[in-house]
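Of the protein chains in this complex, all but one are displayed in their positions.
Up next is subunit A:
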Amino acid sequence: MTEKAHRVWSVTETMIHTSALTKHFTSRKSTVEAVRGIDLHVEAGEMVAILGPNGAGKSTTLRMLTTLLPPTSGTAQVVGFDVRTQPREVRARIGYVGQGTGSGYNQRGRDELISQGRAYGLDTDTARRRAAELISSLDLGSVADRRTSSLSGGQKRRLDVALGLVHTPRLLFLDEPSTGLDPQNRANLHEHIRKLRAEHDTTIVFTTHYLDEADQLAERVVVIDHGRIIADASPEQLKAEYAGDRITLAFDREDDAAAALPRLLGLAAGARGEHTGDRVVLRIDGGSRIAPKLLRDLDDAGLSVASVEIVRPTLDDVFLNLTGRSLRDAAAAEQPLTQENPA
């Protein structure tokens, strides 16, 4: 197959297609609506982050897509097969790196990789060769023949990724891949995921509650809150659409700040702003381009600006604008929404 043919083919293939995918957990008298009607479409070659606070329904969605949980209602096709009626077909074609440690506590990494290869139908020689390849490409050479319980968190995580890749799946799911890793190991893991993407054109779907992770790694961010998709676009589009740059102007006098706000809002179409004390905060797209014009106008009006700061928006600003809550606060405060069952 030529490079060109490969690309055309991969661009047009659907990897995930869900329709009104729903999961309710019922225990005693209460029902938790963990996932409330998700429509998700992922094409081959995409790198998608599912972002949301803890309890938003990210992992439940992933567990349905990987056949671990049967949906309450709705449908999901993964790599062309229905998760409910053709789970083995789905399992044979996807890779999965769960939240826990994928390798057995009393096993050796190399042994686990070989067993995993056998589980996916590789013959013993191929499984051995593939294990050696992955050990080398994920820098596990020094620890592959030790008991996995003696590995560090970063090494265990790389072994988990290796286990998910044994059969070279075209679609890889990662559930909170960098939770519990220090920044260095996280950066290292991101490097491996990017490499995988670049070398094999693997479709990657991962959940995260780290904004910077979604921002740096994904080309598309699906924001989930209370079991629903509330936004779905590239990080740049999300920021442009839902947040805008933040311009903070500090004035020498509070009166000047109060007088400046209406002028600024009149000048910058589409801007939102507020003033507190001697400061004015504006939210607007293309802040760095419009700032000089604003400063000239304020100067002409005799309002003296002491300092100006322009901050690019983060995905946290996006989440805040979408939900009225900061993602960091939401993660700590939110419980899954519960509702009394009428029965």
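By definition in this document, a residue touches a chain if its C-beta (ideal position, glycine included) is under 8 Å from a C-beta of that chain, and two chains touch if they have at least 3 such contacts; residues count from 1.
Quick note on the criterion: contacts and distances are computed from a predicted model.
This figure omits one chain of the complex; the name its UniProt record holds, of "DNA polymerase-3 subunit epsilon", "Cytochrome b N-terminal domain-containing protein", "Transport permease protein" or "CidA/LrgA family protein", is "Transport permease protein".
Among A:Ile16, A:Ala76 or A:Leu163, only A:Leu163 touches the chain left out of the display. Of A:Tyr96, A:Tyr210 or A:Tyr242, it is A:Tyr96 that touches the chain left out of the display. Residues touching the missing chain, restricted to subunit A, are 63, 66-69, 88, 91-94, 96, 98-108, 111-112, 115-116, 118-122, 160, 163, 167-169 (touch as defined at the top).
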